[in-house]
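The complex is shown incomplete by one protein chain, all other protein chains being positioned as in the whole.
And now, subunit A:
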Amino acid sequence: MIGISRDGRAALAYLAPAALVLIGLLGYPIYQLVLISFYDYGQEQVSGGAPLNWLGLGNYAKLLSDSQFWTVLAQTVGFAACCVLGTLLVGAALAVLATRVRAVPRALLFLAALGAWATPTVAGSTVWLFLFDANFGLVNEVLGLQGFSWTYDRWVAFGLVAAQVVWCSFPFVMVTLYAGIKAIPGEVVEAAALDGASVPRTVRSVILPLLRPLLVVVTIQSVIWDFKVFTQIYVMTGGGGVAGGNLVLNVYAYQQAFAASEYGLGSAIGVVMTVLLLGFTAIYLRALRRSGEAL
């Protein structure tokens, strides 16, 4: 402990419990993930039926040279981007709406949103599938589209799943932003109004800057969630769509690696995803800091 001041030591002591929990719950799994990604690690190796084989970067080389991986990666990024945009727009619009309506409609709005939020993902996905069933679904009944399959065409299927993802993740954005808007002091908005600012101007120059820290949090959260979507795709498109057309990274990792007992390759995909998400978060935070808004 040479070179660490008394204050520093005290700080370390206070941080130790949290650090232990983080290392145990986050550090160790990530360590294992990275470690396994360097080996040819299948079921035979796990149960001791075959010797371990160090591959170095072999799993990564295999992954990056697979053209399907790049297609799936592009698909995942595009899909996640649409979901994030949709979630933020719907969430923000409804948050604003909630601040403008009376108590009873607001309570109803929150009740509906929290209902969607509280629905388990598998159950929500299945219910959506029932609603959009080709032959017996309510939606096709109402639209008169008997026999139209919503999960057959690649882009229609993506659209349907994206709608479901937005439906089950907008409440988080809505509730957070609603709290944020409510926390903006009334005087600030009033002062802007007295200075003659129009509503759009007030939003742009007063409300949005004040909401910025919250917007950062919900955006990063949404990106991480939507990039890692598994259940909705897996359940609604029957494990990745017709001919694998609706695969996203997580489902791809499951299908190609974990279900096929290729844990080494699966871990490599996991590491790539983690690095991508960490990279995105870092760039985003940095861009914010540069524009003068430290989080």
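Structure notes:
Everything that follows uses one rule, which is that a residue touches a chain if its C-beta (ideal position, glycine included) is under 8 Å from a C-beta of that chain, and two chains touch if they have at least 3 such contacts; residues count from 1.
Going forward, contacts and distances are computed from a predicted model.
Per its UniProt entry, the chain excluded from the display bears the name "N,N'-diacetylchitobiose transport system substrate-binding protein", taken from "Phosphoribosylformylglycinamidine synthase subunit PurS", "N,N'-diacetylchitobiose transport system substrate-binding protein", "Chemotaxis protein" or "Response regulator". When the omitted chain is restored, the residue from A:Y41, A:F79, A:F132 or A:F172 that touches it is A:Y41.
Counting over the whole complex, subunit A has residues 31-32, 34-36, 38-41, 43-50, 52, 134, 147-149, 151-152, 238-240, 242-245, 255-256, 259-262 touching the chain that is not drawn.
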